[in-house]
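Take a look at the following structure, please.
The block that comes next holds chain A.
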Amino acid sequence: MAYHPHATPNFRNMIVRPMWMALKTALRTIPYIGSRSRFLAGHKGGEKYHAQQVEMIDEWTAERLGPDHPSVGKIYAGDRETSDLVPYLERPLTVMYPYERLEELEPWLFVPGNYNGRIGIIWETCTACKLCIRACPNGCVHMTTEKRVNVLDTTDEGDEWHGYGSEIEEGGLVARKKEEFEQIEEDYNLVLEHNDAPQQYDFGDLIKLDGDVATVRWETGGVDEVPLADLQPAEEDIVSGRIDNGRCMFCGLCMEACPFESFFMTNEYDGMSGYSRQDLWMDAPRTRVLPVVHQERVDAELVKRAKQERGKREKRAAKAAKASEQAEA
Partner candidate 1 sequence: MPASLLEEFAFALLALLAIAGAFGTIYAKRVAHSMLYLIFCFLAVAGVFLLTGAELLAAIQILVYLGSVLLVVLFGVMLTRRQIQEEDFE
Partner candidate 2 sequence: MAEGDWLDIRGWVEALSFAIADNTVGMSRFWRQKGTTADILTELIMAVVVFGLIMTTMLVLLWIERKFFARIMDRRGATMAMRSLWVGEGGEHVDWYGLLPFGTGAPFRWLNRWLNKVAGSDHEVESVARVRDRSYHGIWWMLPGFFQNIADAVKFLTKEWMVPTKADKFVFEVAPFIIISSTIMLFAFIPLGPHVWSANPDLSLLFLMAIFGIAPLGVFFAGWSSNNKYTLIGGIRSAAQLTAYEIPLLVTVLAVAVLSGSMNIIEIVEFQMDMDGWNLFLLPLGAALFLITMIAEVERIPFDMPEAEAELVEGWWTEYGGLRWGLLFMAEYLRAYAACLLFAIFFLGGWEPFGGNLVAQYTAFIPGIAWLLIKSWLMFAVFVWVRASLHRVRTDQILEFGWRWLLPLSLVNLGIAVWLRLWVWQGEVWSPLVPGIITAIAVALFVLLAIDEDPESLEGRERPYSVHVKAGPAGPGTHKK
């Protein structure tokens, strides 16, 4: 096969070639000259060595993603040797993690949307079907109970999946939207979220229901009388999402197993370490993700769920009617 044409031990090769190669590389790191001198270009007069710039995203994909996506219109080099941040230097900056993060500075370089990071779960659509637990090769996914808003009753009147959840009852759990509900949704950026997801609701026990006024004992303390219209039914449900991170190997099989679009791997690579094995148990608040991340898919899932619920209730109603008919007969 092809030997290198100069692979012979001789004086020429003793110092001249390797030392020139090394010096060339060092000279290339000089900011302005290094990239512009043709003398320092690629080996045997090749193309520009560092930072051959191309567009990050091709045209039709850019159209699909829309102009707001951080990748659109950004310059990208094969060796990640350039960025738009300080373009005149043409070399990447050292990201001083953990003070700085690549996804904060140059999100277009932090490409992988399908990165297998920490597990994230949208509680609202989890049905505790346990498929993720079965898919996990290491057995690191566990079920746990958490308070969550009954999503099938959270929407406005007239929506197609309205009103098929549980109802507000005395002695049950209720939730109230926080004042900054919209703001939380807006601020929530999954990529940058390195701590527990913010809670959008206040939870409390319904002590007394008196017409349109409900007396609620909030979890944070205090008893209030609030109008019933502000409240939504909540329940303490079994959800997936207690992860033993010491065992998780981030293979993503659980994500693929989930049929409800509620289980997925976030982009977060941080905050998954601890000083003891106990620290590595990530409880439900840590794995929670706000539904706003996948709002469309969550909505689609809810439509499906509402349809099932409706069918179930109709069937039950028909059964009851039949039973009553029979009883009458």
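A word on the picks: all candidates are chains of the complex that A comes from, given by their letters.
We take it that a contact is a pair of C-beta atoms (placed from the backbone, for glycine too) under 8 Å apart; a residue touches a chain by one contact, two chains touch by 3 or more; residues count from 1.
Quick caveat, the model's predicted, so the values are computed rather than measured.
When you check 1 or 2 against chain A in this complex, the one that touches it is 2. Only residues 1, 3, 5-8, 10-12, 15-16, 18-19, 21-23, 25-26, 28-29, 84-89, 91-94, 96, 99-100, 104-105 of chain A touch candidate 2 when the two sit together in their complex.
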